[in-house]
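Excluded from the complex is one protein chain; the other protein chains are retained at their positions.
On to chain A.
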Amino acid sequence: MEFQPIIMAAGPGSRLAELTSKCPKAALLIGNRPMVWYPINMLEKAGFEEAIIIVDMDGQAEIQRVLTESCSVKLHLEYVTVSNTDDGTADVLREIKSKIKTDLLIIPCDLITDISLHNIANLHRTHDASLTMLLSSLPSQFYESVAPGARSKKPLEKDFFGFDEKRERILFTQSEADVAENISVKKSIFKKHPYMCVKSGLTDCHLYLMKKWVVDYLVENESLAYIRTELVPHLVRKQFSKTKVKDRLPQTNQSVISENQKMDILKFSTEDEYAADIRDLSSWNDHHGDMADCYHGDKIRCYGYIQEGGLCLRTNTVSSYSEANRQIQKIFTHTGIETPHLHPSVVLQKKSQVGADCVVAEGTEIGEKVSIKRSVIGRNCKIGDHVQIVNSTLLDNVIVEDGCDIKGSIISRKSVIHQKCEITNCLVGPGQQLNTMGKYKDEMIVYTVDI
């Protein structure tokens, strides 16, 4: 096995807090399938037979239940629970070190994409990379749409990625939030890569291919807690670090001050001897313009695969979650899932219309003269007469009484919307009761509402 897939499904989903208070993030339904099913599906299609899935102690049962309930999973999943919920993603890797035998493929549970993993793997293999990551240019609707329950959209924080001339190797990363006026880049990097492309519209999909030594290094270097925010920038920076003086001059080892934490990353980044020899002997070079060795002798190399076109989104915020549900049919076609948009068990009364871009799950009853467009309706919902649902997501067991008008909202499980409510752009938490004739706009209805 070349890569060992690890699905990170223990995240608390802090940006989806209103939805995840009673349900682990990975088990949230998108198009009536749990979020984590999408990466599992991708792995299955790429031919993987087993995977490690990192889950929260509390969430494991729920995730397992939802997975078996809503879809069949052929992949053999090994559930690993994290002991400490505050652990970062890199901490998790450190914890499961004993299970890691080969290079890693790390996938977040909230990634929905139709990209073929082979493309990323090929880039990783070509350059014998230390780290390869998937970057995607966000479709504009994902950051332009207003999240249900929020009055204004949040400004999007941009990440800058500096690439080499071929737009493959990552030379620097920097988040817009971390810099004031100027970004400074060492001139020595420009000497090696005088042509650099900086892209600002890319999102890190949190999908990484990683050498096994990186985990060994993590075990030594305990200060790195998160993959995205700490480990990746660290590795990208270390690409251009040089072998220390002490390796060249034996005897005079030890650097100053950091005597407690000294560990040279270059000691870990061992390359396959034969691969290095082959590269030395071959006439192939990754750059031109100077006479330097391939990769300028850099042992650590980080690459980024930029996905152009296709489908790639992360459902880690309320707005992207609701947008994913709105575009569910597109997602289904891209990922090759065949689901009828109306489950055979759905009871549909006369004169009701359900758009072809909707998904309605089993056991749901829909009353007369109902119109549903661009929406997802969960299991065992009851929708009364004369209801209009547009651009919305209804999770399982929601009851919508007659004459309601729901636009651009998310209604969580077991909520009851009483008659003639008008809900626009709201987020309704689980188990809420909304008053008859109530009018709600841009609201976050999460805690108990007085009736």
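The criterion applied here is as follows: a contact is a pair of C-beta atoms (placed from the backbone, for glycine too) under 8 Å apart; a residue touches a chain by one contact, two chains touch by 3 or more; residues count from 1.
One rule holds in what follows: contacts and distances are computed from a predicted model.
This complex has a chain not shown, and the name its UniProt record holds, of "Translation initiation factor eIF2B subunit epsilon", "GPI transamidase component PIG-S", "Cell cycle checkpoint control protein" or "G protein subunit beta 5", is "Translation initiation factor eIF2B subunit epsilon".
The hidden chain makes contact, of the residues A:T85, A:N119, A:S200 or A:T270, with A:S200.
From the options A:K212, A:R237 or A:K414, the residue with contact to the unseen chain in the full assembly is A:R237.
When the whole complex is considered, the residue among A:V179, A:V219 or A:V347 that touches the unshown chain is A:V179. Chain A meets the missing chain through residues 158, 160, 162, 176, 179-188, 190-191, 194-201, 223, 234, 237-238, 240-242, 244-246, 249, 252-259, 261-266, 289-290.
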